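Just one protein chain is left out here, and the rest sit where they should.
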Amino acid sequence: MAQRTTEVIVGLFMIAGLAALLFLALQVSGLSPKSAGDRYTLYANFNDTGGLAPRGKVSMAGVTIGAIESIELDTETFQARVVLAIDAGIDNIPADSAAVIRTSGLLGDQYIDISVGGDLESLNPGDTFYSTQSAMNLERLISNFASGR
Amino acid sequence: MESSAYITLKDVVFSRGGRRIFDGVTLDIPKGKITAIMGPSGTGKTTLLRLIGGQLRPDSGQVTVDGHNVPALKRKDLYRLREKMGMLFQSGALFTDLSVYENVAFPLRVHTRLPEDMIRDIVLMKLEAVGLRGARKLMPSELSGGMTRRVALARSIALDPELIMYDEPFAGQDPIAMGVLVKLIRDLNSSMGLTSVLVSHDVPESLSICHYACILADGKVIGEGTPEELREHPSDRVQQFLNGQPDGPVPFHYPASDAAEDFGVTGGAL
Partner (left out) sequence: MIDRIAALGRGGLDVISSFGRSGRFLVGVLAGIPRPATGFPLLLRQLYFVGVLSLAIVVVSGLFIGMVLGLQGYTILSDYGSEAAIGQMIALTLVRELGPVVTALLFAGRAGSALTAEIGLMKATEQLSSMEMMGVDPLRRVIAPRLWAGFIAMPVLAIIFSVVGIWGGMLVGVDWLGVFEGAFWGNMQSSVDFVDDVLNGVIKSVVFGFVCAWIAVYQGYDCVPTSAGISSATTKTVVYSSLAVLGLDFVLTAVMFGDF
């Protein structure tokens, strides 16, 4: 019973498994070496977050600059308070920018888009977005349309 | 002359599956001699070997091997005691994925750290003792029944044990193979000074080689002694067993209802 051959074959088996895992990591889940630690927090309050969910995309001019950490209900103002994690490299968002909830495609996922303002001052970590636009509610749109604007 | 007992069973009681297999069995197995344990099928002769080897524990009673109280032994001590025992199973029980050579070498590889050339010498010596040195490269599937048993015998003496137990060694063997086994058992016993325990229901062969015999039936010892003493034994059951009488204390008919009822013939006219 060729012990050597068995060892080699089992070794190849394990290597194949590791290679497959690596493939899953890089090609399938898009894992990149960038650490997720270089982010800072911003807040935004919405009247209606619609279908927004944690891990959703935060983008500016169509480029992803961060992710949604969590969504909570503020029991005093009865608004939704969304915690955003923005990449540390994007540290000069004008202070009067707006956070808008958009939908990708007609039935796609919802994400937050930062609409750039003109202020010379930037938002600091822990700041809250001044103006926000809530999610587009399809039923309200249709009833508005049906009732003649 | 009396040799001291190597194995002692005292008042051993053992049940399994609701059936009392041993009901107060007491017997001594002398050291250095061949002892045959005989009895009708199903009296638990193999169970006795398992009790001696510590694979089973008696419900009550003592099992002593070479001074050690077997049921009370801890796992490590039990395994060390087993290194002094060899057991030949009814089917040989060779490891089917190892060659004859590797099978015999197995106990040596596991229990000793001997170098490879010493292991080779020992294995070949043991195979020579059973006459199968030339078969060392064969696989168990290529062996005949008798050869399988001889290889198993070689394996069980690989570590030079003090005790060797044979479980139905003569079952289903042709006369030549039987003769070979009888010769081997006798030679091994005299040349190595082993204590041999032979479990069998083959009366002529067993009595021809043993020094001492014991007959078990219904969970008890019904007769024991040297072969000559047993042949003169007064008990009817012993005589029926030894002489192979079909009817006697062990009846021919399995208990059944009245024959007349079964055949529809009752007293009186139809």
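Letters A and B mark the chains in the order given here, with residues in each chain numbered from 1 onward.
Everything that follows uses one rule, which is that contacts are C-beta pairs under 8 Å (C-beta built on N, C-alpha and C of every residue); 3 or more make two chains touch, one makes a residue touch a chain.
No experiment lies behind these values; they were computed from the predicted model shown.
Trainee: Would you indicate which residue among B:16, B:80 or B:183 is in contact with the undisplayed chain?
Mentor: B:80
Trainee: Check the options B:5, B:93, B:114 or B:192 and report the residue that touches the missing chain.
Mentor: Here the residue in touch with the unshown chain is B:93.
Trainee: Which residue numbers on chain A touch the omitted chain?
Mentor: Interface with the chain not displayed, on the chain A side: 1, 3, 6-7, 9-10, 13-14, 16-17, 20-21, 23-25, 27-31, 55, 57, 105, 107-108.
Trainee: Could you please point out the chain B residues that touch the chain left off the display?
Mentor: Here the touching residues of chain B are 53, 55, 79-80, 82-83, 85-87, 89-91, 93-96, 106-107, 110-111, 152, 156.
The rule is simple: only the chains that are shown with their structure count from here on.
Trainee: Suppose each chain is reduced to the average of its Cα coordinates; what separation in Å results between chain A and chain B?
Mentor: Those two chain centres are 76 Å apart.
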